[in-house]
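Note that this complex is displayed minus one protein chain, with the remaining chains in position.
== chain A ==
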Amino acid sequence: MVQRIHRRVPPLLAAALVAVVAAGCTRAASSADPADDTGKVTVACGATEEWCAAMTAGFTRSTGLKADFVRLSSGEALARLEAGKDDPEFDVWHGGPADGYVAASSRGLLEPYVSPNAATIPAAYKDVAGAWTGVYAGALGFCSNTRILAEKGVAAPKSWRDLLAPALRRNVAMAHPSTSGTAYAALWTQVQLDGGADPAFDYLAQLHSNILQYTKSGAAPGQMVARGEIAVGVVFSHDCVALQQEGIKDLTVTFPSEGTGYEVGGVALIKGAGNPVTAARYVDWALTPESQQIGPTVQAFQRPTNPAAAVSPYAFDDRAVKLIEYDVAAAGAQKSVLTKRFDQQIAQAPKS
């Protein structure tokens, strides 16, 4: 008997050790005290690696304060913020679509902050309560390969209806709305334009025959177009422009005449951040023209939200492109119903 217990000691010991580690409590940080501010800000950055690096370097250059970043997509950032909400490792979240910020705000992860610089930002590009403020906007458009279009004998699409052309059979791609914010924006755009979910799904059902595949990531259709695998991709126009700038010459960007959806990239303070003062200064800076002009130098051609910022000729022209009324909160509220319906009604259907 004694021997049997004896033999079980190592596993028990190890299990106990692991259990102690797992059961130990984390402590809520006693920070969030302005006095503890170290003068250095850590940014959860939702844009491209180059853009994040250029932004933090620009902040340091103009304020003399230090900034570090980790590049995270919206979902990753949200997961990490949520897991660490007792003792946040980040002070600011910068870049990435507003729907992520809305979700974070509803889970109590953001600290509302109305920057003095936010006054110049148009109301469509910011949260009323100051949970987040927009730093850039991107419009949905059609990214087409002119070589393939010529082969098929069609012109670059100028409207959502043009995508239904029989000649484009299996030559269009968009992402899957339940996995990509870009594609959900496209779906919501249909709901807005057609005045309801039913006509929107009628349109999507017709479009289905022309779709080669619903890609996982929002930018993937642009890359398929670039490789000439398909003729047209539904993407944010700046993704297509970035590909053009990389040297892919056959690409052309067009916008639907009926109107199109858009995304707003945000910036926000993290609740309980260790460096609240520096973080607020970072947000102030992110809204300045100086900061918003950095994008085009690192192949990010979104449109700045600050009207005083110089607009790159490659960003979409908000006078030429017709934007729909895009209510981020309303779109978010219906997302799970609409994407489930898309999954069952559209994605599984046989292609005629």
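The working rule: a contact is a pair of C-beta atoms (placed from the backbone, for glycine too) under 8 Å apart; a residue touches a chain by one contact, two chains touch by 3 or more; residues count from 1.
Quick note on the criterion: contacts and distances are computed from a predicted model.
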UniProt names the one chain left off this complex as which of "Permease", "Binding-protein-dependent transport systems inner membrane component", "Citrate lyase alpha chain" or "Putative small heat-shock protein"? "Binding-protein-dependent transport systems inner membrane component"
Full-complex contact with the absent chain, from A:110, A:187 or A:212: A:212
Which one, A:124, A:248 or A:323, makes contact with the chain that was left out? A:248
From A:133, A:210, A:223 or A:278, the answer for touching the chain not displayed is A:223
Residues of chain A (touch criterion as defined above) contacting the omitted chain: 3, 7, 9-11, 13-15, 17-18, 20-27, 29, 42, 48-50, 53, 68-76, 78-80, 82-84, 86-87, 89-90, 100, 103, 178-181, 212-217, 219, 222-223, 226-230, 239, 242-243, 246-250, 299, 335-336, 339, 343-344, 347-348
